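Every protein chain except one is present and positioned as in the full complex.
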Amino acid sequence: MRLTRRDFVKYTGFGAASLLGMSFLGCMTKETTKDTLIIGYAEDLKLRGDPAKIDRSIPKFCVLERLIEYDLSSDDFVPSLAKKWDVESGGKRIVFELKKGILFSDGAEMDANAVKFTYDILVVRKHSVAPRSVEVIDDHTVAFNFDEAWVLNFAKLQDVHGLGVMSPKSVKPEGDPNGTLVDLIGTGPFKVVEYVENQYTVLEPNRYWFEQTGLEPKIKKLIVKVIPDEDTRVLALRSGEVDVLIDNYHGGYDYTPRNQLSALKKDGFKILTKNIPYTWIVVFNYRKEPFNDIEMRRAVNYAINRDEIAKIFDGWVRPAWNGMFPPEVPGMAEANIRYEYNPEKAKEIVNGKDVGEITLIVNKSQSDQILVAQLVQQQLKNVGLNIKLETLEKGVYKQKRNSGDYNLRIYYIGGSERTFYMRIFWRFLPPEKPWKVYMSDNVTEKAIAVVKEFDKTKRRQKFIEFYKALYEEAGVAPLYYEVVAVAEKPNVEGIKFEYSEPRFYSTYVKA
Amino acid sequence: MLRYIARRALQIIPTILGISIISFSLLYIFPGDPAEFIVEARYGVEPTQEMVEKIRIEMGLDKPFVVQYFNWLSKAVRGDFGISWTEDKTVMEVILERLPISAELFFATFAISVVFALILGVISAVHKDKAIDHICRIYSLLGISIPSFWLGLILIWIFSVQLHLLPAFGCCELKHLILPVLTWCFSFMAIKTRFVRASLLEELSKNYVITARAKGLPEKLVVFRHALRNALIPIITYFSLSLHHLIVGSIMVEVVFSWPGLGSLLVESVFKRDFPVVQALVFLSGVLLITMNLVVDLLYAVIDPRIRYGD
Amino acid sequence: MNDVLVVKDLQVHFILENTSVKAVDGVSFNVRKGENLALIGESGSGKSVLGMTILRLLPKNVRVNGKILFNGSNLLELPEEELRKIRGKEIALIPQNPATSLNPVLKIGIQIAEPMEVHLGIDKKIAIQKVINLLKFFDINPAEKRVNEYPHQFSGGMKQRALVAMGTSTKPKLIIADEPTKGVDVTKKLRVVELFRRIKENNKLSLLVITHDLLFAEKLADRIAVMYCGQIVEVCEAKTFFEEPLHPYSKALLDSLPSRGLKPIKGCSPSMVNPPQGCRFHPRCEYATSKCLEEPPLISNGNNNVRCWLYD
Partner (left out) sequence: MFKVIEIFRGIEIPKNNLCRIGLSVVLFIILLGSFAPLIAKDPYETNMAKRLESPSSEHFFGADQLGRDLFSRVIYGARTSLIVAITISAFSMGIGCLIGAVSGYFGGIIDDVIGRIIDVFLSIPEIVVNIALVGVFCTIYGSSTWNVILAVVFTNWVSYARITRGIVLSLKEREFIFCSKAIGAKSSWILFKHIIPNALGPIIVLATLNVGNIILTIASLGFLGLGIQPPTPEWGQLLNSGKNYIATAPWITFFPGLFIALSVFGFNLLGEGLRDILERRRIYE
């Protein structure tokens, strides 16, 4: 037969050669960039459509700037686009004086109208963090009216849901807060030049911002690539597809898996982290057997070895021994709380109690939390509590959470610095909602006292009381204190954190 | 011939109806209220009663199941699957966006697989029971046994992590295409190789091949002019049938390599609970499969002279 | 050297999963120049296998021993390439199932022209012209149109004639016709006989007809070889055979003809996997003696040979 081995060798040889050729081509097309920084990010930036749904992170610190920022270390609200402000009507009205001469990336001036336009986007949507109304007093003065006289009102103005100030030209029809976002224009260090939904966004330096600050842009392009899957993002960094991974740390998901940071570091990648007032906790279903019993809640707190849990993350996070927040949070150190790991005590409490089937639910969209939950399950098993672990898809987790169909769940309190106050509002204040983590007459009363207080020193005292009350009632079982992280290739320089956000205006990439 | 086409086309209607019922019912296995999900998914806020009510009326969710089904079906056959629950776009727009990306992966795989499957299949059949045939057969069994997601990860480990030769993920350039195509080809080609081998062997066992050999034809002519020419009829039809993989054909490969095609879209939509998209994908892939079956039948009629010239 | 083909002690074993079957067991015979030899036997007696063995067309799971001499060279030992030059050129095979023996997707003309192209190096166009002449010769009309048709457009008889045309196109020295009357109804059998006579008129060739059809053999054959259960039990002149057959099996076979009393042979054909010991026919033989448990050799009886102790 003539179709012989020779032919076979010929064909396979051809195949192998072509594949090899393709892979060489692959290598050749890989560009070595010096003036482009590629960021791997979990979410689409949502720069079209509803302007209230713009992604919570990157556009809001690259493209947009906020009126004010929050500094956790001093517990102060600090100026940003606003130069200064007056609090009127006992706190129900805040009047901001804006900085002058700030230009949008299209060259138009940022003024009170732009601020009103921005916040009207929330007002018309009756958003839960929206002010009641926004008034333009003159070109550079704008007033916000609120229903309650709370210091929380400041937090609302710079929380994640609140927006950075954008040009009314960003939407169509122009200036209509109900309009559709077509081209996000802000005052921040970068401007959007290209946006492909679900794939990437290209940002370039905003000339006006750099002129104003007297800085020199060191990169020409910032590309934000959307890579929804956490593992793929890490692989992308490893394979050189992206230079930097940054977290979307709003709601406890879509971040660089913490348990991979060490491996990345070992392989030469740089890891920047910053502590944030963000804590992973076990939430008790405190309205239901058996965790309506304070003793049982204490037993869980005794049973959890927080050091072991932190080991999952190879030391990138701190074990949550001293209360609901890390010590740098206002009042936390002074509260002087210390959780105890004492499995014997836990056993004693549990012993002889008929607790029935206990379910622990966890949102499985993060591999980290699945690991944490499995370890918690094992630790509780060691003290005689048999736990049924349910790893749930995001939606079902929410649904079970909302219906109260669980005993324990893995959840988080706090967040980035600027969401700190809002999270206390979201987690501890009435009205009762499924996403609240613990409410009792005592704790709730103390939490309200915190967000009402305008005076910093008094507020600190109230914080301490609130922390202590929560600890006494064993309201939650804190596990570990989260960080915000940036993982970058070794040749990336100049990314730094401001508050809890990575900033790129002085970033460059070495050849 | 025309009558034959018409009859076959009519025959697939009940099947398509069946598939539409299955895909439509996906949403109605819900004990709860889909309207609530829509509100949550679309607005990202806790649903209020009035919002839910509004959505319910807007989407016709207040009507009886059968009415809703026929509404859905009558739109679906026109390619209108409603609006995505998570994006402000129609389902069709979402799908059409991803289709070319899937198509790129599919056609690259398809082309390579067809060529190599033919070569391997012929070699294997011609050298039946020799070493090379055993290798081909073991390969074709391995091809259907080795999970593509594992193979993909192993390839990533070799080519991306260890050798830094190829990107582990990404889309739309040649270098991104290589690993996913390689991974998919491994199984795709295996099935095809097996089929080519079996078809050719069947033809080689037929009497006309003995006639051809008895004529003293060189084996090359016996295989290529006689047997393969006949075997090509089932092979071509079978290969065209696999065109249905165009829609959601390579879920695992797409997921492993984060290839933003329709397979990934399906999985994402499942996780995001964007059920209109899931419905549409199930329906469309089913319809494509049925249609390909029909096309293949007709193709058969076209390329086989027995049928072409038959009465 | 008056013989075109000499088969000596041929053995063909089919190797199966865990057993082997002797389909042909120690067969010897010869085909003389210009003669018609009919190889007859019941279905399953191994005669078709024998025909295929001559051209080495059997599947790969067979083991063949013995000698097949054609023009002095042993076909069984020829390299594949040499043998290929004999197939279709020197020895043609007319296969047994006209219905399936033509390639369904190739035009008839091309198929008939192939041997000429391959062996005689005739250009395709010229070859097709020759095919048209052949078709006319074998009454396939209108030949110019038929040459471009596909097998399924041909009737059974036409297919057979096409195959005959194909076999004769290169003017071979020997034609092996495998069951040419299989599936042909009685009324048309004469036409087949006619067809084969026609081949002979124009060619000085030998014909080896493999058939189970005694009447057909009677009309066509010069000599008869009878096969039973993988062995040749009798070789003799056709006349002798039909007048006074030697072997009890031959007798029984003839007696089973409708014209001669329609007397069926008692018992069943033995299994090839496990053939009877000694004379393979003895369990069904009227004349069987205890000696028959030993295998009889091929015994000469005048011009004829017979494998039976009766003639020892």
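List of remarks:
Which chain is which? They are A, B and C, in the order written, and residues in each are numbered from 1.
What we mean here is this: a contact is a pair of C-beta atoms (placed from the backbone, for glycine too) under 8 Å apart; a residue touches a chain by one contact, two chains touch by 3 or more.
Because the structure is a prediction, the values reported are computed rather than measured.
From the set B:Leu96, B:Ala111 or B:Ile154, the residue in touch with the chain omitted from the display is B:Ile154, counting the whole complex. Looking at B:Ile83, B:Ile233, B:Val255 or B:Val296, the residue that reaches the missing chain in the full complex is B:Val255. Contact with the chain that does not appear here is found for just one residue of B:Val94, B:Val122, B:Leu243 or B:Val278, B:Val278. In the full complex, the hidden chain is touched by chain B at residues 14-15, 18-19, 22, 26-27, 29-32, 141-142, 144-147, 149-150, 153-154, 156-157, 161, 244, 248, 251-252, 255-256, 266-267, 270-271, 273, 275, 278, 281-282, 285-286, 289-290, 293. Panel shows chain A; residues 230-231, 234-235, 238, 257, 259-260, 263, 266-267, 308, 311-312, 361, 364, 367, 370-371, 374-375, 377-378, 389-393, 395-396, 399-400 of it touch the chain omitted from the view.
The rule is simple: only the chains that are shown with their structure count from here on.
In terms of inter-chain touching, the protein chains here are arranged end to end in an open line.
Chain B has its Cα centroid 39 Å from the Cα centroid of chain A. Averaging Cα coordinates per chain places chain B and chain C 51 Å apart. We define each chain's centre as the mean of its Cα atoms; on that basis chain A and chain C are separated by 88 Å. Residue positions of chain A in touch with at least two other chains are not found.
Shared contact sites, meaning residues of chain B that touch two or more other chains, fall at 218. Note for the complex: chain B touches chain A at residues 32, 37, 40, 44-46, 88, 97, 116, 119, 122-123, 126-127, 132, 156, 159-161, 164-171, 173-175, 178, 182, 218-220, 223-224, 255, 258, 260, 268, 271, 273. Taken together, the chain B residues at the contact with chain C in this complex read 128-129, 205-208, 210-218, 221, 225-226, 229-230, 233, 304-306, 309-310. Interface residues of chain A facing chain B in the complex, by the touch rule stated above, are 1-3, 5, 7-8, 11, 15, 19, 22-23, 25-27, 29-30, 49-50, 53, 128, 197-199, 227-229, 232, 235-236, 238-241, 365, 393-395, 398-399, 433.
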